[in-house]
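With one protein chain withheld, the remaining protein chains of the complex are depicted in position.
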Amino acid sequence: MIANKWALSPDRCFDPNPVQRDLARQLHAAVKDRPIVAPHGHVHPALLADPDARFGSPADLFIIPDHYVFRMLYSQGVAMEDLGVPTKDGTPVETDHRKIWQRFADHFYVFRATPSGLWLTDELINVFGVDEPLNSDSAQRIYDHLEAQLAKPEFTPRALLKQFNIEVLCTTDPATDRLEQHQRLHEEGITLVRPTFRPDAVVNLNAVNWQANIVTLSDVSGIDVNSYAAFIQALEARRNFFKEMGATATDHAAVTAHTERLSEHEAAAIFERALRGQATDEDAARFTAHMLIEMARMSVEDGLVMQLHVGSMRNHNEANFARFGPDTGADIPTSTDWTNGLRALLNAYGTDRRLQLILFTLDETTYSRELAPLAGHYPALLLGPPWWFFDSVNGIRRYLDLVVETAGIYNTAGFNDDTRAFASIPTRHDVWRRVTCNWIAGQAVQGLVSEDDAFEMAHAFAYRLAKRAYRLAEQ
Amino acid sequence: MIANKWALSPDRCFDPNPVQRDLARQLHAAVKDRPIVAPHGHVHPALLADPDARFGSPADLFIIPDHYVFRMLYSQGVAMEDLGVPTKDGTPVETDHRKIWQRFADHFYVFRATPSGLWLTDELINVFGVDEPLNSDSAQRIYDHLEAQLAKPEFTPRALLKQFNIEVLCTTDPATDRLEQHQRLHEEGITLVRPTFRPDAVVNLNAVNWQANIVTLSDVSGIDVNSYAAFIQALEARRNFFKEMGATATDHAAVTAHTERLSEHEAAAIFERALRGQATDEDAARFTAHMLIEMARMSVEDGLVMQLHVGSMRNHNEANFARFGPDTGADIPTSTDWTNGLRALLNAYGTDRRLQLILFTLDETTYSRELAPLAGHYPALLLGPPWWFFDSVNGIRRYLDLVVETAGIYNTAGFNDDTRAFASIPTRHDVWRRVTCNWIAGQAVQGLVSEDDAFEMAHAFAYRLAKRAYRLAEQ
Partner (left out) sequence: MIANKWALSPDRCFDPNPVQRDLARQLHAAVKDRPIVAPHGHVHPALLADPDARFGSPADLFIIPDHYVFRMLYSQGVAMEDLGVPTKDGTPVETDHRKIWQRFADHFYVFRATPSGLWLTDELINVFGVDEPLNSDSAQRIYDHLEAQLAKPEFTPRALLKQFNIEVLCTTDPATDRLEQHQRLHEEGITLVRPTFRPDAVVNLNAVNWQANIVTLSDVSGIDVNSYAAFIQALEARRNFFKEMGATATDHAAVTAHTERLSEHEAAAIFERALRGQATDEDAARFTAHMLIEMARMSVEDGLVMQLHVGSMRNHNEANFARFGPDTGADIPTSTDWTNGLRALLNAYGTDRRLQLILFTLDETTYSRELAPLAGHYPALLLGPPWWFFDSVNGIRRYLDLVVETAGIYNTAGFNDDTRAFASIPTRHDVWRRVTCNWIAGQAVQGLVSEDDAFEMAHAFAYRLAKRAYRLAEQ
């Protein structure tokens, strides 16, 4: 290794055994230039819709909006204020982005052996051309370099969208969104960016501002949402609108996997209590449980793929939530009971192939115990890739080891990056491709799959499974 | 690899590291020809008791009765009717076995990297001499070949029983079974097939047809089961009969591990409610919890090894259950609390060496957290091998990694295949032997066991532990 020349090993994520590594290289070489299919993520569409949009400073790009990054520094004693994370009440935080960057660089060693460290390193080196390791000493030089790069036309979001070879990029959008950014993209002829219908803010009765959200839902749908029946109609109307705008999927989050069919009467009574501001926590939990089944019913009818993300206790740290709002790295997983929880929904629609339901878990113990057996039985079910804390080299390996033997690879949904950080998309897909190729190579060198099958499987993981899962085109 | 010559690597399941692989080969060579001890499984005794029994068509042998196989195809959108799975109401299903076979072959790729795929491949190649890969194109040629093989005398169940070098094969039989097939085998001098006492259908008060089962129990035992006391007597009588017929073990299934000693009075009251058709679900759960302790008590007295399988939520898919009945791949695991659940039973009999209680889990999280510590303490406890979804290359590895450090290998019960698929028995035992040998080799090359110990351990896993656990002979 040349001193001070920062580089990533071309064999990163590959096993050191030479036979396995050689096959992993071949598999990776075969898939690394496949276009990126990014069917689930949180890139803001405005970043791409506005040709003049820019990433801002290096701190804007890498630190301030990225809770993966700042929560780790925070856990090591760096105040969030000192990292420029904005407060809800507008009390002052650090505004000198060079100082923020310096603090990040001073602590960059804490990301050793973490996926964030790997993504950041890959992005700095291979997207932005940084060539010396990031540390206290190099911090300001690298800041200079990044600032210069970000000023160039080839480092605008639009330019990177082309450079990254992205075939499809799905955003996540509130059910009440008018999708004006997507409209703008369409007008420019850019159709690779697609919206995803996310109704949590109107379905979850104890969402912040639920009543205001219902007013907005009435506005955008043109349906006066003054009853449960009107609510259902408005949601159906919004789904149709999203579908017209290119959406192929919906997305739903819940703390538990509980599903339960309420009678029309019960559902209406709860909804009316909520309109009057009188819904209890139990009302909200049961209504979510019911609406998940309703959403599956709508998916059966309109063909939108249904995604379900379960298991995050949001805003565990109440004081930080009051001060900084959501998404500051304080969403902590809890255990999930998929087997009992999903039973009502699956008994209603799980055998109906018109439904495609993709499950995401934060409880890895359910991979082999519950999710792989469920996906290996119900025709409507697919398993989403490792999510959040588990979208990592070891996390992906555990997923493959725990899921594939029971569910096979064809009951999985390929990869999605689930990221807000647009510039990190290629590295995240590359890590997935490297780890899956290496895992397949491991199967092959142990005589468990043939070499021909290995190449088929590598292509499936890298590209085909995601397109099929999200109904983005038949392959 | 010669094109179109189908073969499995002689080094399958072995690590690619040459030093580890070389030792794994040596260990495997030392144990691969040991006789098969199959102390728990679901082969129907009639298949062996009748010298004229045949396997039927290739679809009869490989697909129609095997829920491992058809549930995977079903999960990928193939209707169970199209696979010839019989319906409960007799509505028609596919009867053309060549068409069933074609559908299986068309989708054989979905078994890539699964244990079912490995077993099927090994069976096709090494039991039946298939020499080209199974796919859409080869399907009918392979069907022809299999049909021809199955017509030969060397491919009857009886012929394979000899060829497979099986030393003992235990079936699983209802408590009410008259064991006429076993009687027939004995009359022919075949004593290697042994029954296992399985009383779930009379112990579980909400079993389908429970009352009819109790009538049968009265019939076969000659004891009028009109009270709890008579029920206990009848069970004891049946156990004695099974023991006389060669049984060395009993088998019990429960959704949870809960055990609880009821008073004689409570148990009798619940039993009488059940006789009147008035038992509640809670009655049934408590009665099972109580009867597990009673069964342990009987094992202490009669020496039958007690097996306990916990954690499967049966028939998760209600519509399919109504249409096709049980065992269609819709039994889904849930989490299990062994530590609290078994406490009452273990406090009653766990320190009594006359009891040998073998536990099977579908919750791998309990291997290291609960089961290995329990088995590493209580003299009466042994840990059964990985069961069902976990009887796989990775599943066995996880078991070894999670169990052995705390419980040692001598608190485990060796291997059993738990299979209905008679012709798959050798490949299942071979996978276990390969994976254990490779794991032991891994320990040795890391300096954690000596080479001498490695050979001892390989023999224990391959043969001795199972015989000791099931009291099939002292080694």
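Each chain carries a letter (A and B) given by its place in the written order, and its residues are counted from 1.
Note that a residue touches a chain if its C-beta (ideal position, glycine included) is under 8 Å from a C-beta of that chain, and two chains touch if they have at least 3 such contacts.
Every value quoted in this text rests on a predicted model; they were computed, and no experiment measured them.
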Fill in: Selected from A:Glu154, A:Glu244 or A:Glu318 as touching the chain missing from the view
A:Glu318
Discussion item. With the missing chain put back, one of B:Pro157, B:Pro333, B:Gly350 or B:Pro426 would touch it. Which one?
Written reply: B:Gly350
Fill in: Candidates A:Ala274, A:Ala330 or A:Leu346 - the one touching the absent chain
A:Ala330
Discussion item. Tell me which stretches of chain A touch the chain missing from the display.
Written reply: 1, 8-17, 71-72, 74-77, 109-115, 118, 133, 313, 316-320, 329-335, 362-365, 389-390, 392-395, 398
Discussion item. For chain B, which positions touch the chain that isn't shown here?
Written reply: 17, 19-20, 335, 337, 339-340, 343, 346-347, 350-351, 353, 365, 368-370, 372-379, 381, 401-402, 404-411, 440, 442-443, 445-451, 453, 456-457
